[in-house]
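What follows is a single structure, and I will ask about it in a moment.
The complex appears here without one of its protein chains, the remainder shown in place.
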Amino acid sequence: MKKMKMMLVDDEERFLSTTKKLLEKKGYDVVTALSGAEALEKIRIQNIHVVILDVKMPGMDGIAALKEIKRQFPLIEVIMLTGHATIESAVKGLKSGAIDYLTKPADINEIIEKAELAFEKRQDLEEKIRVAQMRKLMKSPSQIIQET
Amino acid sequence: MDMFRTLVVDDEVDFLETIVNRLKKRKLDAIGVTSGEEALALLKEQIFDVIILDIKMPGGMDGIEALREIKRIQPLVEVILLTGHASVETSIEGMKLGAFDYCLKPIKFEDLLQKMGAAFGKKSTHDKKIRDAKIQELIRYPSKVFDQD
Partner (left out) sequence: MEIYKRKSIYKNLQRKIIIIILCVSIIPLVFLGETIYYRFAETYGEKIEEQIKYRVRSVSDGVEVFLKERTAIVATILDTHSFDYLKQQENLARIFKVISRRTDGLIDLGVIDSAGQHLAYSGPYNLKGLNYYQQGWFNEVMTKGKYISNVYMGYRQLPHFVIAVRGYSNGQSWILRATVDSDIFNKLVRTAQTGKSGDAYIINKNGIYQTAPRFSGKILGKSNIPLTLFGRSTTVAEKIKDNGKTKHVAGTWLKNNEWLLVITQNVGDEKGGLLTTRNTEIIIIVFSCLAIIMTTFFAMRIIFKHLEEADKGISELNDQLIQSDKMAALGKMATGIAHEINNPLAIIGEKAGWMRDLLVEEEFQKSENFKEYEQSIDKIEEHVERARKITHNMLGFARRMEHRLDDVDINHVLHQTLELLQSYAQTNNIEISKDFQSELPIIASDQSQLQQVFLNLINNAIDAVEKDGWIEVKTRKKDSQIVIAIKDNGPGIAEEHLKKVFDPFFTTKETGKGTGLGLSVSYNIIKKLGGTIKAESKPSEGAVFSIKLPISQSFNVRKVRLMITKFARLEFELFTKPSKSDFLRVHQK
């Protein structure tokens, strides 16, 4: 089974470092970013599976960041994280493609549980895509040449 | 493609009636039911494009429960949750279950119409994609027509 690579995006450095430590203790691969822009940059370079994104960061609307992440990297699953949950932000976040919505202070196990679910979903999706591609290939092998 | 069918589920009869009337006035195909159970029964027989669903319906199945069932029966139908009893928890649950939107009563009718339009738009593009895919497949493998029916 593939190992999940997570990314934490929050403007609070302390939250980032402690959560990262806790997650790493449980054996997860964790990348952190202090802003949406930084997150996007890092995603571009590394293969990230699940992003845990703070809704409210100074200067950067988490929803906007979420939308941009989903637009550029539709396969990445994003879990929104917020200090004060509001209906508006929850609906917006989930509508904009987030897979789940967590409230701070989030229990580390809860984060892991939700991240695992997201990762599973992503793997299912990847699997489906793979199967679809395989079927396509089997049906019209000529496409291999076209696609590669 | 031109018309879309709407199902309104709300236990407040006054509200339900008025909404349905106003939708009909705009030449939209709308049906109103007052409980989740009725809605599910109806969904088993007819296809709808958009459902407006109240969350808190005393005495019966609640909206979230209904939503889950609806999505099971007709995965493609778009559901707009509309409730006076909004909460973060139900909004998250509802959205995760695949609701198109979550709105708070009272809502401006125009806004509601807009949201319904958007929901239908999403559904129709979705439908179209599936249809296109099917047509493509049929073109390539006409034998499938027989397989499927």
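Note that the chains take the letters A and B in the order they are written out, and that residue 1 is the start of every chain.
As a convention for this text, a residue touches a chain if its C-beta (ideal position, glycine included) is under 8 Å from a C-beta of that chain, and two chains touch if they have at least 3 such contacts.
In this text the structure is predicted, and so the values were computed from the model without any measurement.
Chemist: For the chain left off this view, which of A:Glu12, A:Asp29 or A:Glu68 is in contact with it?
Modeler: The single option touching the absent chain is A:Glu68.
Chemist: Tell me which stretches of chain B touch the chain missing from the display.
Modeler: Touching the chain left out of view, chain B contributes residues 1-4, 12, 14-15, 18-19, 21-22, 25-28, 84-86, 88, 104-109, 113-114, 116-118, 120-122, 124-125.
Keep in mind that, in the parts below, only the chains that are shown with their structure count from here on.
Chemist: So how far apart, in whole Å, are chain A and chain B when each is placed at the average of its C-alpha atoms?
Modeler: Chain centroid spacing, chain A to chain B, equals 28 Å.
Chemist: In the complex formed with chain A, which residues of chain B make contact?
Modeler: Where chain B meets chain A, its residues are 86-88, 91-92, 95-96, 100-102, 104, 140.
Chemist: Quick check on the complex: what are the chain A residues that touch chain B?
Modeler: 85-87, 90-91, 94-95, 99-101, 103, 139-140
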